[in-house]
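Only one protein chain is missing; all other protein chains are in place.
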Amino acid sequence: MLSLQRITKTFGGVTALEDISFNVESGAITGVIGPNGAGKTTLFNIATGLYSQDTGDVYLGGQNISRLPPERLARLGMIRTFQNVELFGQMTVLENVMVGLHTKSKSGIFSCAFKLPGQIREEKTIHRRALKWLEYTGITDLAGMTAGSLPFGKGRLLEIARALASEPRIILMDEPAAGLNSRETMGLAGLIKKIRTSGITIVLVEHDMELVMDVCDTVVVLNLGHKLAEGTPRDIQENPEVIAAYLGDG
Amino acid sequence: MTKSQRDIIIFTAFGLAVMITPLLLRGNYLLNVFVFIGINTMLAVALNLLLGFAGQISLGHAAFFGLGAYISGILTTRYAFDPWMAMVAAALCVGVIAFIIGFPILKLKGHYLAMATLGFGIIVYIIFNETVDWTGGPSGMSGIPNLSLGPIIFDSYMTNYYLIWVFTLLTMLLSVNLANSRIGRALRAIHDSEVAARVMGVNVRLLKVQIFTVSALISALAGSLYAHTMTFIAPASFGFNFSVELVTMVIIGGLGSIYGSFLGAAILTLLPEFLRVFHDFDIVIYGLLLIVMTIFMPGGLIGGFEALAAAINRRKEA
Partner (left out) sequence: MENSDQIIQYLLSGLSNGSIYALIGFGFAIIYNATGIINFAQGEFVMLGGMLTIFFLNVFRLPLITAIALAVGVSTAIGIVFERLAIRPLKNASPLSLVIITIGASILIRGAAMLVWGKDTHALPPFSGNDPLYLMGATMLPQNLWIFALTAVIIIASKLFFHYTIFGKAMRACAFNSQAASLVGISVKTMVLLSFMISSAIGSLAGIIIAPLTMTSYDMGIMLGLKGFCAAIIGGMSSGLGTVIGGLLLGILESLGAGLISSGYKDAIAFIILLIILFLRPEGVFGKKETERV
């Protein structure tokens, strides 16, 4: 589904990623782990077109997407969430999810301003579908709240709901469990499995090892911009290099 | 009652109030002030689309207003254009200009965007002053014809009032519609998080330029209306100070609130009239208002009212 090939990225003098390659299997959950500063977020930023890599290529379903901007990738069915939760803070929860449906609708400025019949119909569909995704993620009761005033855990769920609303083929989640309590994390694990069951490919950056081991089919380990290992969760857990990297990190 | 039903009711009530106001006003002086409130509302709403919705500042909007006025003025006085045709031409011209400069300008953010739009505004202002053969220079341009519709000529305070307010109400209605649509949400999304908006598939760059263009086009229309109702224009009305005044209107009323823009425009138009006794005090007050509102009432007056209403509701429930 998603294939990264020989990605290298430097910031000034710092090499954030060096010669990283791996494939994400369609329909699977791929975990990306590694200590802080390993380059995981940078990898996501490159895959989703926010940063451009120095060298290397990214393929989505066989198409080279290396130079495409994020808004194009959303249309191609790749969507992500952010480590530092990027909600539309002044909009309501429902409106946030409605923005998620942006790629699923097409009315322009003109038809919106003049409320042409097609736009009214489309608006109804957007509303209905957005409600469906709130229900799917279990935050329907928050629909009218301002997103900026949500508790952290709910914000994470809203980000996932908003991402799902665009009906992606693949979703990249950057530390979705960070800041959640154990009950919320369990709920998240359930949600992630449910999303996979619906046929969406998932890439998961996560520090919570229990969660990673529970849901992932494959795990890629990064350390200081290098790929340290790749394999099943069980292989990774027993890999001495990985253990060393984590212990070394403290 | 759904949100869109509520919108319709509020708009109808507001529109009716606007329509009967002249019947209650005594004297041409007040009527004329209300004509100005109409023009300023139109401009503030236009700027609000850019500033309040998309969160992109423009300190050069007076330039678009002025370009609309001058293009209309020049086409009618020199080339014998029909005023309506001149108005359409002015709006289109300015729309095209805004679209072209929009791409490089809106690549900039925050302070740099403010400076670039300001620079654009000042350049245009200097052009108004210097191209004396075309614009009459600092002393202005007179003899711009009035608009007319069949037997009605828009040359009295009363006719001007209705002319201006029909356009203003239309601008408000379309903006309210836009606010609660896919595009309105995408714009507000840009305001809150540009990266997230892009990742959700919003073509941020294009949408910013589009709304900038629409905003400039409406401002040009307002300028053209201004030229044809006043029949005289001079560069002083289109300088940096007026750009800042427009921003003040939007901020005072509340970023993103259409009726707030009306409130802001009304207050800033009336203020100098009330302060006539303390001539020149208005500018100091604008400055204070900008600072105080931004620090203490970032939602503007409308935001303030809403917060107040919410607080009262909570009190009632408790």
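Per-chain numbering from 1; labels A and B assigned in written order.
We take it that a residue touches a chain if its C-beta (ideal position, glycine included) is under 8 Å from a C-beta of that chain, and two chains touch if they have at least 3 such contacts.
Just so we're clear, the structure is a prediction, and the values are computed from it rather than from any experiment.
In the complete complex, the residue from B:Val96, B:Leu206 or B:Val284 that touches the missing chain is B:Val284. Residue-wise, the contact with the chain that is not shown comes from B:Ala116, picked out of B:Ala62, B:Leu75, B:Ala116 or B:Val202.
Residues of chain B in contact with the chain left out of this view: 51, 55, 57, 59, 104-105, 107-112, 114-116, 118-120, 122-123, 126-127, 129-130, 195, 240, 244, 247, 251, 280-281, 283-291, 294-295, 298.
Basically, only the chains that are shown with their structure count from here on.
In whole angstrom, the spacing between the mean C-alpha positions of chain A and chain B is 40. Chain B makes touch with chain A in their complex at residues 174-175, 177-178, 181-186, 188-189, 191-193, 195-204, 210-211, 214.
The touching residues of chain A, counted against chain B in their complex, run 48, 50, 69-71, 74-75, 79-80, 82, 86-91, 95, 98-103, 105, 107-109, 112-115, 119, 122-123, 126, 162-163, 166.
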